[in-house]
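With one protein chain removed, the remaining protein chains of the complex are shown where they sit.
Here is chain A:
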């Protein structure tokens, strides 16, 4: 009783203070508020936005934990200090050493992402006098998972400030933004620091500082390799599926992403329509490219050959298309809002992702660009879907009149 009462009287005493939203944000983390309904429905469903966001975070936690181990694993593997793990439960993967190195590199990313992002949110909430909204809870978790392991923390901090302010707050905060804030952050990183982000060093911890020294190790991703018509040695499809490959922190394990997707769909938080249609779109584009190669239109000398020949289904287990489809494309604020629109929106994301992946080797990961592009077009898609309903209504009148 004590804590609850104290917090309540503190809130009552400082009702008029400008900084109260900041306090409330912390208070409502401990206790759901004592607000009651007024007129309208007198009862309300159990879910609130915090619960919804929390569900998404729960679905991301396995990816984060795996990402931590993988960061350590890739580091030691590149240094040649450990054997390659065989399969998801490989002995050299789930080790304390991997955990320690991984935690030391990944956790600072999480801390910076949440610390900077929430600080911006709090400042805006206090300035604008509204409650701190929950949107950043998910964004803050996504950001560390979609950046390279060795990104400098200051870079991340700058990008987060940019992403939250320009990507969200200028539009009016959570629920009003056009672009997915997490992807805005990643896009900012890519375009502001291209040498870092598209380089072949940052994806494995320790590769940057060793570059140019006799101890140099490769920090390249699979996609980067494919784009140069080569491949990374010693990686088979199962490694890709389990996620034992270099890449962004949390995007590598397709297995855990599928589990996360299943959880999101089961809880009805993530839109299965978007997830499914994105995958269908990606497979369609992959098939088209495979067909083009088969017809002999593209020769081995072409710089697109490497990625075009990737069998269509493999597109799903390389790169971050699966992660994008499950966690990013489904962001309800920036996705299409109508059910029919969601099918179109998802399909185009998958389709364009693979197209960018193949045709633009400078940015081998096309998913985030495709999602941002479709974010912009989502309202247009919705407009035409809703017009269908409007036309049906007008037709009804005409039938009557005739």
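Here is the rule we go by: a contact is a pair of C-beta atoms (placed from the backbone, for glycine too) under 8 Å apart; a residue touches a chain by one contact, two chains touch by 3 or more; residues count from 1.
Heads up, the rule we're going with is that contacts and distances are computed from a predicted model.
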Hidden subunit of the complex - UniProt protein name among "Na(+)-translocating NADH-quinone reductase subunit A", "Succinate dehydrogenase flavoprotein subunit", "Component of SufBCD complex, ATP-binding component of ABC superfamily" or "Carbohydrate ABC transporter permease"
"Na(+)-translocating NADH-quinone reductase subunit A"
Among the options A:9, A:302 or A:339, the absent chain makes contact with A:339
Specify the residue from the set A:72, A:117 or A:173 that touches the hidden chain.
A:173
If I consider the whole complex, including the chain that's not displayed, which of A:46, A:96 or A:295 touches that chain?
A:46
Of A:128, A:303 or A:396, which sits in contact with the chain we cannot see?
A:396
For review purposes, identify every residue of chain A that touches the missing chain, sorted by number.
4, 8, 28-52, 54-55, 131, 133-135, 172-176, 266-269, 271, 332-333, 335-339, 342, 382, 386, 389-390, 392-394, 396-397, 400
